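Note that one protein chain is taken out, while the other chains of the complex remain in position.
Take a look at subunit A:
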Amino acid sequence: MTHRSFFAFILPSLVAMFLFIVLPVGSVIVQSFYVEHDRVLVTVENCGPFGCQQEIRVDTAATQELKREQPLGKFNGFGTYLNRAHLAVDEVAEIVRSSGGLGEMIARIYNLPFYKALSFTLAYTFVVTPLAMLLGFGVALAVNTLPRIAKGPVIFLSLLPYIVTPLIGSLILFWMINPNGVLGATLQLIFDDPDLSLKASPTLTWITLFVYGVWHMAPFPFVVFYAGLQTLPKDTLESAMIDGANRWERIRFVVVPHLVPLATFVGLVLMMDNFRVFEPIVGFSAEANATSLSWAIYNDLNGQVDKLFGSAAATSVLTVIGVVILLIPVLIRTWRDFNRKR
């Protein structure tokens, strides 16, 4: 294809991506170096019957004026990145210096908002991804043994948690685990604890969110692995049976190796999707015990009085850096594939 016709074809798509992905990323980076203006303060002399007093007031009009002239705020350099709400360099240094043991140190660092969000995001990504893949693999094996006629309806029901809107899916589960909901009440009965609430402790909240994540994501690996099982090499499988391999040995030595390439793909997509975990935290109202990077950005932007653009932008940049780090192995592999294909 000539360069000319190539660019004629791809132009609309490139323009859209440039305007609404590349430019915003640039805008995020610029914003992250700015911070909201201080309020303009004026000293006024307040004279009453008991003498005069100096009083400091906020000059609202001047503050508004300043905001209109320089909507970005004032330049702050890397200040926002290093402050308490983000990398918290000073606080971490202080904690490292003054903490008694490793446990205390980790606990205190975890209490800093950015590290709290980062730990949950990473924990969610690396717990939910493998568990969803395992569950999906198990379901795929089981569905594959079903008679043909049952497969359609079973796949239909299995797809639902994945297709449903994440916020809606988490609300549906949230209402069920509510202490007055069907699951919450049943759990209270089982553990014989009328005050049991899954929102009560961070651990329980984390587990609830992980369970939601596995429930929501498992259908995707299921479908991919199920498709992979349809292309199993029958000859290899039959010779394994003739050689006396039992069911587990056949799974271990024939099926799993056949599915490994699919598993890397599934794992990658799941990691990308899990890393942006956000809606379940809103749906489960879990922000007291679990926050994620995406949620932290949303929270900064959703302020009722002031939107903290600078703070949100700094978290965004750090998040994108995290995404790129996660992706590096894949990028290298794609590069190799591409060179091989050419």
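For the reader, a short list of remarks on this structure follows.
Basically, a contact is a pair of C-beta atoms (placed from the backbone, for glycine too) under 8 Å apart; a residue touches a chain by one contact, two chains touch by 3 or more; residues count from 1.
Keep this in mind: contacts and distances are computed from a predicted model.
Its record in UniProt calls the unshown chain "Carbohydrate ABC transporter permease", which is the match among "Rieske-type oxygenase", "Carbohydrate ABC transporter permease", "ATP synthase subunit b" or "Energy-coupling factor transport system ATP-binding protein".
Checked against the full complex, the candidates A:P113, A:G181 or A:P202 give a single residue touching the omitted chain, namely A:G181. The omitted chain makes contact with just one of the residues A:V40, A:L72, A:I106 or A:L204: A:L72. In the full complex, the hidden chain is touched by subunit A at residues 1-3, 5-10, 12-14, 16-17, 19-21, 23-28, 31, 71-72, 135, 138-139, 141-146, 152, 154-161, 163-168, 171-173, 175-176, 178, 180-182, 185-186, 215, 219-220, 223-224, 227-229, 232, 234, 237, 241, 247, 250-251, 255, 261-262, 265-266, 269, 272, 275-276, 278-279, 282, 293-294, 297-298, 300-302, 307, 309, 312-313, 315-317, 319-320, 323-324, 326-327, 330-331, 334-335, 337-338, 342.
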